[in-house]
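Supplied in structure tokens, the structure appears directly below.
Incomplete set of chains, arranged as in the complex.
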């Protein structure tokens, strides 16, 4: 029995709200249950040096947590003077995941920065960030298309969303919350496209190593969850 | 005529919402018009070294802005590796302002950290932070009193709130928004207690120096505004 009483293959309630920031070209407040992440997509007319004169754009991500997003207050990274290893890992993952569905040539020589700031954490902040970051990015691209700024149609090649699965009390379960995540034997994050392609898999045995069979079960759960997330993204974006 | 059509002595719509963070001992989302700051108060059973064995507690504040709180995306301070001069100035001001109304002996040897994170900026983020930070702090103290953790009653000696005033197109006006702030000749921040005592005054001539007479007018506006803010704090805290 999961602490939240959810069935093993059930996600928390997901909400994706667009238009939550008056300045950003795209924005989305994503909630996976009690986990809340504010995602903004910022368009800038500059490009990393290695892309100068390539005709291609770039999408990057940054991730942060408000100090009291967590049960105990964490030290502010701006005050500590550097981003921790976990932060660096997560923001690199978000950036790679979003880039997987962007046609950089169609974007043109510009950069979109997706900021994912965790307002409140209850497990799954990185998967919520990817899922909500995609929506903010898509909003930003709509904003650009409305201004005829893109080189061609379909800068986005498809949806991308992410979910975590894990083995909790010997049972594979979908979308771990903090109560589960902190004691799960195995924790795996899956990033997939709307078409079912795999963009990134990260599976880690926290205690006992896991078997290929267990991993296959986790992947099946992830596919189910990501299917639901892609539906929610479509609804939030008002696409038909 | 102000860009917002407000009369010279009129504040923007103020809202103070408590209970917006499930982890923090006290929290408040404060809005001064389009300016939004999330304030959390975190209780920690530790104390700065210089207060060890003093019987006294401490209240401190930290301030941050989400990268896209502003019209143009600003570099994340955690990524830049340090807090900028403006951030340092503001968080020191918030801390001093809140400490002015706390009986440190009644608090006991503990620290409360008030984090003020700007979700969206439209001028007046520091004054909104002080005003909302007070509410988060008061909520935290209620939480402690409910657990009989304080040394004696009335850890808070009174309210504290803040507002900015300025000279915009030669006219003294109350509660500058960004459109006014960016062109005002003079900008002054006032921090006052509910009883009308002055905690901090910071007045700066951006262009032409100002006169004592002008300053007196700004202070009169500030008193009016702070009176309204204290009422809003009282309502938000459900005090009679």
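A and B are the chain letters, set down in written order, and residue numbers restart from 1 in every chain.
Convention: a contact is a pair of C-beta atoms (placed from the backbone, for glycine too) under 8 Å apart; a residue touches a chain by one contact, two chains touch by 3 or more.
Note that the structure is a prediction, hence the values are computed from the model and not measured.
Asks: If 2 of the identical protein chains are displayed, how many copies are present in the complete complex?
Replies: Identical chains making up the full complex: 6 copies.
We adopt the following convention: only the chains that are shown with their structure count from here on.
Asks: Averaging only over C-alpha atoms, locate the centres of chain A and chain B and give their separation in whole Å.
Replies: 33
Asks: Which stretch or stretches of chain A touch chain B in the complex?
Replies: 21-24, 27, 34, 38, 40, 42, 44, 62, 64, 66-71, 73, 76-83, 87, 113, 115, 117, 119-120, 122
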